[in-house]
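Written out below as structure tokens is the structure these notes cover.
A single protein chain has been omitted from the complex, and every remaining protein chain is retained in its original position.
Chains: A and B, in written order; residue numbering restarts at 1 for each.
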Amino acid sequence: MSTLRSAYQGPIIDIDVHQRWRTVDELIDRLPQRWRDYVLARGGGPRAALMPAGLSYPFQRGVNKRLEAVPEDGLGTDFELMRSQHLDAYPIELVNLSFDIGHEVTQRNPVFSAAIARAMNDWVIETWLPRDTRIRTTIVVPSELPDEAAREIHRVGAHPGVTAVLFSWNAFGKPLGHPVYDPIYRAAEELALPIAIHGAAGETEGNMAHAVAGGIPNSRLEWHTLLQQPTLTHVASFVAHGTFEKFPRLKVLLLETGLAWVPNFLWRLDAHYRILRAESDWVRRLPSEYFRQHCKLSTQPFELTPRKSQLIELFEAFGGMDDLLCFSSDYPHWDADNPFFVANRLPRDWLPKVFRENARQMLRLTETEAAAV
Amino acid sequence: MVGPVIDACVHHHWNSQLEVTDRMSEGWREHLGVPGSLPGGAGAMPILPAAPYRHPSGDYLASAERDDHPAGTDPALTVSQVFGDGPVRRAILSHDRGMFIPSVPNTYRASAVAAAMNDWTTERWLEADDRFFGLVVVPNQTSDDGAAEIRRAGARERMVGVLMAANGLGKPFGHPAYHPIYAAAAELDLPVVLHAGGDVGADTLTHPTAGGLPATFGEISALAYSPMMTHVQSLIVQGVFEKYPSLRVFVSGVGAAWIPGLFFRLDVNWRGLRREVPWVRRPPSEYFREHVRVATWPFDRPAESDGAERVVRALDAFGGTEDLLCFASGYPHWNTDTVADIADRLPDSWHRKVFHDNARDWFRWPDRERVRPSAPGSEGVEDVEAVGGVEVGAMPVTGERDIPPAQRFYPTEDGREIEWVPAAD
Partner (left out) sequence: MTVVDVGPVDDFPDRTMKLVEANGVEIGVCRWGSEIFALRSQCPHQAAPLCHGFLQTALSSRFTPDGVEVDAHAEEPVILCPWHRWEFSLRSGTSFWPGYRARTYPVDVAGGRVLIQLRRA
């Protein structure tokens, strides 16, 4: 149990928690024979890495986790550790799994990518969901084959434990409003699943687009600080391409980008409303109106200002942030936030929304599942 | 009414590229060709790369266009529209599409055109009015050439800064490849100006946005601050202000409301990741406050009726912003700001600093006392017991134990010994 006192005592929905297999065998065993053979032949052994090339910002001593969340054998995400360090350490109602950002689907062979996405979804549904009634999960899709991605959403998206579609690879290197991706949004909307976009995940690992504007930075510090940049482009793109006009019930969940970028970004987009409208007839409302209706953000990594009031001042200059934020820890990663810490940095009357109500509006939580908790 | 005003960003361009290319050598003039030597006026190659995103209803103020002169190309009209009988006393000419020149693929042509541009600014524009001041365009693909051009054209006293312009090497501007440019700028006491759009040009290797290229001008323009965050952060984190402690930077064309968001994240991230860049001695925002000033243009405009107050509240959340901002009109761009409008949007107590004093302190005006370039070492040395100093870019030993060569083997469940390799899965 955390030694912090919390300003919020109610149930917590944590919308971004990461899970990984102990060994890649768990995934390979769920591939069709043809792709098992391919993996084994390609890598020469069952431990063949599935991750394609991507940008490389390795962490100090190669550990991307909280140190005590590293299992004794160093392999994967340990559920028992997650339970004792996170699920039972705080009043957690639900956690929403989002893989280890899901970058294994960023394969150069799109058919292989689709096979891996199916295996990953089967793996999380078969192994993680049964472990605890508090666990829900996102699913991954092969975005390079949008129709196949839509089929995968229909195949597993109806499962009551599935909450969202994790867009883990920007396969065409296009801002995500590009109509090539529309079949994915159509399927997600049909199943009432939000799209989850994880900060720079689809660009860093897939490297079809740049993770940062203006040149690839030299350090992890710089790359990590700018994780929000692709998300900015994607949100602007949803507006300019009329994605929310085409799919009026589509929701978008922005994960792991921090929060302090929001006011400036939407002010700038709104200031370009007339231009956006001149170029694209289907931009019918202020960009910030689309944003407030369709998007929400995870709180992590929560910005820390010298004075607590500075961040809140910035939020209040924008207004309505209490309706946009959903708490996320990012457990077990190194920069994960303690929910009690976040609760203590936010205005008290925001807390029920940020820790629970906003997430319930966003994630697809079925009645039966919700009642079972 | 505000007092005297310095306009830190006015754009100037040529009516015909011959204004520039006629200042080049005979060999380059021959290489570029002679317009009119082929039918229809053809016969010369254009020196500018294409601009891939265009404002749907015109990139410039209609009032700045004349039948015989596109906006920003006639010194007399610019004089009347920027100065007129208003409060502006000095204006810094910051180029327009010309800023794409440093990234053209022919690096030698880029250097030659940049030098001609600097001569053109001096002869055609600075001579037209003594309230105009210039920026040295630096051909930054070959930073030694760039440094030489700074030393040549930057010796002119009415050149008050250096324009980094387009991103010629496709790297964030803190990259060591660009450092000779900063050494020369510091040596001549010239601030380095970063202007929005340096990553937009069709010839740059970088992208102007992360996550893919947008479809429309509205997107690219709203996102113009993305690469600027990358560059400002890069200058700080890659130690440019440690290597050149007197170097000053001016950021133009991206408004100001991005400042709190960037530094609220960067400062906290630095506490945990500083060992990756151990030469960053202080929170990044401190370098920013000391070494960077920011143009007000284009001033941020939330859609709400109290938008101006919201922006000031956001800037106040960061604090001290009145010491960082310098008024700029951006004339004759479509989003040109006027003195009167910006005066309405900012608290009265900020006016003197933002409209005049901050820029007066920042640029190398002829009547400003020159700052001698301070070598590293000019700031207070902490009293520390050093064990093996390491320069920027090197890594000191800081662990609890000796770090031997670390090849090692370990037993597997089936009794084999295997060598440890980094786990990719």
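Here is the rule we go by: a residue touches a chain if its C-beta (ideal position, glycine included) is under 8 Å from a C-beta of that chain, and two chains touch if they have at least 3 such contacts.
Quick caveat, the model's predicted, so the values are computed rather than measured.
Checked against the full complex, the one of B:Pro180, B:Gly198 or B:Gly239 touching the unshown chain is B:Gly239. Contact with the undisplayed chain is limited, among A:Phe265, A:Phe340 or A:Phe355, to A:Phe340. Interface residues of chain B facing the missing partner chain: 239, 242-243, 245, 271-275, 278-283, 375-382, 384-392, 394, 396-401. The missing chain lies against chain A, touching residues 2-4, 60-61, 66-68, 304, 306, 334-338, 340-341.
One rule holds in what follows: only the chains that are shown with their structure count from here on.
For the pair chain A and chain B, the distance between mean C-alpha positions equals 33 Å.
Touching chain A in their complex are the following residues of chain B: 55-57, 167, 170-175, 198-199, 205-219, 221-223, 225-231, 233-234, 237-238, 255, 257-258, 260-262, 264-266, 268-270, 272-277, 298, 300-304, 307, 310-311, 313-314, 316-319, 422-425. Across the complex, chain B is touched by residues 23-24, 47-51, 60, 62, 74, 170, 172-178, 200, 202-203, 208-222, 224-226, 229-234, 236-237, 239-241, 258, 260-273, 275-276, 278-280, 286, 288, 301, 303-305, 310-311, 313-314, 316-319, 334-335 of chain A.
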